[in-house]
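Step one of this worksheet: look at the structure below.
Removed: one protein chain of the complex. Kept in place: all other protein chains.
So, chain A:
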Amino acid sequence: MTMANTTASQTEAPVFYLKEEHHPQNGTMLGFWLYLMSDCLIFAILFATHGVLGRNYAAGPSPADLFDLELVAINTSMLLFSSITYGFAMLAMEKGSIKGTQMWLAITGLFGIAFVGLELYEFHHLWHIGATPMRSGFLSSFYTLVATHGLHVTFGIIWLVTLMVQVGKRGLVPENKRRLMCLSLFWHFLDVIWIGVFSVVYLLGVLG
C-alpha cells in the first residue's frame, strides 16, 4: 500500500507536495516546540540579567553565604527522577495502559511537588535570614530567575493533574495523547532549564 501511494504521488507532482505539507497532529507539536523556544528566550534574558547582576552583592550576603548545595542537589535529583518517571508515563501511554499512565503521572507529580516544596522552603529560609529580593542586585536576579522556573514547574503540575483527570475520563484518545506529548516536552524542557540554573546560579555562585 505504501508502495502504491509512493508511485502514485511520484506521477502527480502537485499531490506529492501536498502529501509533504500534510502532517499528523495538525502541527500542534511543532507549534508547542516553538512556544518552548520562545520560553527559552525568556529564560535566556533572565540568565543574562543574572550574569550581569549576579556579583552585585551591595555588601550583602554572597551565594557562598546563602546556598546549601546539599539541598540543591536533592532538589536537582527530584527533578531528574520526575523526568524519567514522566518518560515511563509516556511508555505506558504507548502501551495503551490508562492505569499505568496515571500511576507514573502521579509519581511525576509528587516529585514535582517535592521540588517546588523544597524550593519554597529554601526561599522561606532565605527570606527569614534577610536575603530578600530587595537586598541586592544579585538577590533580585536570583529570585526572578529561580522563581520563574519554579512557577513553570507549578503550572506543569497543575497541567499534569488536569491530564490525569482527562485521561481518567476519556481514556487514551488521540487528543489526550497529544496533550501528554506536549506536557512531556514542557516537563523535560524545564529540566533542561534547571541544568542551567544549578550550574550557573548555584554552583558557579558558590564557587565565587
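The rule is short, and it goes like this: contacts are C-beta pairs under 8 Å (C-beta built on N, C-alpha and C of every residue); 3 or more make two chains touch, one makes a residue touch a chain; residues count from 1.
Operating definition for what follows: contacts and distances are computed from a predicted model.
Per the UniProt record, the absent chain's protein name among "YdbS-like PH domain-containing protein", "P-type Cu(+) transporter", "NAD(P) transhydrogenase subunit beta" or "Cytochrome bo(3) ubiquinol oxidase subunit 4" is "Cytochrome bo(3) ubiquinol oxidase subunit 4".
Only one residue in the set A:W33, A:Y121 or A:F155 touches the chain that does not appear here, and it is A:W33. Contact between chain A and the unshown chain involves residues 2, 5, 19-20, 23-25, 27, 29-30, 33-34, 37, 40-41, 44-45, 47-49, 51-52, 69-70, 72-73, 76-77, 80, 83-84, 87-88, 90-91, 94, 96, 172-174, 177-178, 181, 185, 188-189, 191-192, 195-196, 198-200, 203-204, 206-208.
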